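With one protein chain removed, the remaining protein chains of the complex are shown where they sit.
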Amino acid sequence: MVVTVSIVLISCETDNSIVVPEFSNGGKLAGALPLERKQIQMLNGIYDVIDGTDQFGKIVVVKQTGNTLSIFTGKNAGLVVFHCGKIDSSLIFEGYWRYTQGSESGLAQFEISAEDNGKSLLRGIPPTMSFQFRGVIGDASSEPTTKITLQYNRPISDTSFVILAHRGGGRNSDRLAESENSLGIIQLAESFGANGIEIDVRPTKDGVPILFHDENFSPRLVDGEYCVGPVSNYTFAAIRTLCTLKNGERVPTLREALDVVLNKTTLSVVWLDIKSPDVIAQAAEIQKEYKQKASSMGRTLDIYLGLATEELVARYKKEDLITSAGALCELSVNNVRDIKAKVWAPRWTLGPLPADAQQMRSEGRKTFVWTLDQREFILPFITGGNLDGILTNYPALVAFEYYAFH
Amino acid sequence: MEYSQTIRRLSPLNIMLSIKQTYFIIVSIFCSLVVFAQEQDTVPTSFRLVAELGSGYSYKLNEPKTTLGIYTRDGIAGTVRLKWGSSNLLGIGVETGWIPVSSTKNSALLSEFGTMNVSASLSAVPVLAVFSIQRMGIQLHAGLGYYRMNSTVTIAGSTMQSSEWNLGYILSLGYARPLFSNYGLGAEVKWNNIVEQQVSIISFQIRLICRLFGD
Partner (left out) sequence: MMLLLFFLFSRSYSGDNRSDPYISYPRSFEENALHYSFGASITIFPRFVVEEEIRQIPMVNFTARYGLPSNVSLTLQISTVFITNVVSAGAMWSYRIGNVSLALTDDFSYWFGFADFEGFDTKTMGLMNRPGISAGIDIDAYKITAKTEMLVLLSQHTYFGSASVGRLKPEISGIVSSIILEQDVWKSTFMSFALRANYARPNYQVWLAFSVQDKWLLFPDLQISFLF
């Protein structure tokens, strides 16, 4: 029965599990004091890999990412995320490493002793060319024993470039126990290398702006058998009662997401990908409210209403939001000028458009390209795109390529 | 946000087949085809159009991930099938019907919105292309197509209805005996899998078969 096999095969989807290990009993950090962000920032730089080229490639980027320190590697879009602490004048870094385009992962443990730059770094003296950042990594949950030595080479020259994590944290890259467009993944975005996020906003039946990408519910995004078909068929109460995101989280509202951005991250850009004209007016109100909140907190936070279709642009104009809201327009440069958008966001499949991007810059606008996920496609945009930002599912990959190139 | 020991599965309920299992199935199917074909070898080719009506008990196989209250996952399903039957190896047809998938109710559900009266139900209407082989009154059916999923939800007095087409398939094993002239009676065990909703239903149905045309 030919058909029998075909239809059974339809059921077969690959399991993309990934294990992120942790140190038992909290590791050495259990007894450590936390490092301040500016102390972590002292380690920012481009490093040559002395020991560990098989694992990390020839150079790596080390960068403070919120309260964590991350290492972005040239090999397999690798990522190391450290929580940082100090015991006396020794600096302790513990966390995990993994290849964001693969399933390999393991424990990572680095240390800077008091004598070996620990004291000077705590005093605010930046590392010199002779500084070596050393540690060990392991496979999965096994005790880390593979020696890694990183030799400081140069500082990171430009951190203003915007690296936006797709759907809050990246889709395939960040296969942790946090769903896309969830509050949890937003909190992790910085450690992946992002300094901005893109999140999807659509309305419920009763008009509540929620974070959800697809037009329809499906087991790809939610658990909840009675959530079938269009999201807009269900009230907010029904959605929160009947289904959860894939890792058990509640479907968040836009307000909840922006609260997390403001209070639990240092992200500087939020791209609201507006999925329905019916949610524009409300999203604009919330955008205004949270920009004011950020301002009152002394935070620099750009929130853009992302408009991807002619229909959305028409509603944006109809709602008379041109002068009040900051828009990000994915259509032509003429559309961008027409609605006085602050950001032009062409799809990468149009290729690098450096002349247009330069023109946008001269008009005081930014250019973000979406959604770039492959190294060979990313490079032409980084080297000659005149871009201000890249939206990606692999923030670690873009972070490595951008900081290493510049 | 602490890092922790975590495993995320993108498709937790999917049937996972290894490549070895897949090739085992392929070889098995190949052998089945050969065996059935050899049995049919001496039978002269003839064609017929057959209508089938079936009804019986159905049961949803998947456990719900969470329950809101009283949960029911069985009911009475119905089937209508039109088949271009043949004494030849392969018969082709279409199938539809109605399958009650599940329902739930709770008159006092505690939630972030207070205490609510909640009820919900899910049903499916298959529209499938089916293929069959038969021998000595035993029929194997396999079908591929879409299921119209219908959800009805009432929460705090507000009722919502929503529908969607989802890809799926059916496998069934049936037996039939001729009653008189163009009619027959039989039974069938059916396994409906609505792949895109990750829902599987088994049903046991009595079937009435009517030959509309042919030998």
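The chains carry the letters A and B, assigned in the order they are written, with residues numbered from 1 in each.
In this text, a residue touches a chain if its C-beta (ideal position, glycine included) is under 8 Å from a C-beta of that chain, and two chains touch if they have at least 3 such contacts.
This is a predicted model, so every value here is computed, not measured.
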Candidates A:101, A:204, A:241 or A:265 - the one touching the absent chain: A:101
Touching the absent chain when the full complex is considered, from A:190, A:330 or A:388: A:330
For subunit A, residues in touch with the removed chain: 2-3, 5-7, 9-10, 12-14, 16, 101-102, 172, 213-216, 218, 220, 330, 346-353, 373-374, 376-377, 380, 393-394
Where the unshown chain meets subunit B, residue by residue: 10-11, 17, 19, 22-23, 26-27, 29-30, 33-34, 37-38, 40-41, 45, 47, 84, 86, 88-90, 92, 131, 144, 167, 196
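Heads up, the rule we're going with is that only the chains that are shown with their structure count from here on.
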Complex contacts: residues of subunit A adjacent to subunit B: 1-22, 81, 83, 95-96, 141, 175-178, 184, 187-188, 205, 216, 218-220, 223-230, 233-235, 237-238, 240-242, 244, 246-247, 264
Subunit B - residues contacting subunit A, complex: 1-17, 22, 25-26, 29, 32-33, 64-66, 68, 101-102, 104, 109, 111-113, 116, 118, 120-122, 131, 133, 140, 142-144, 149-151, 153, 155-156, 158, 160-164, 167, 169-171, 193, 195-199
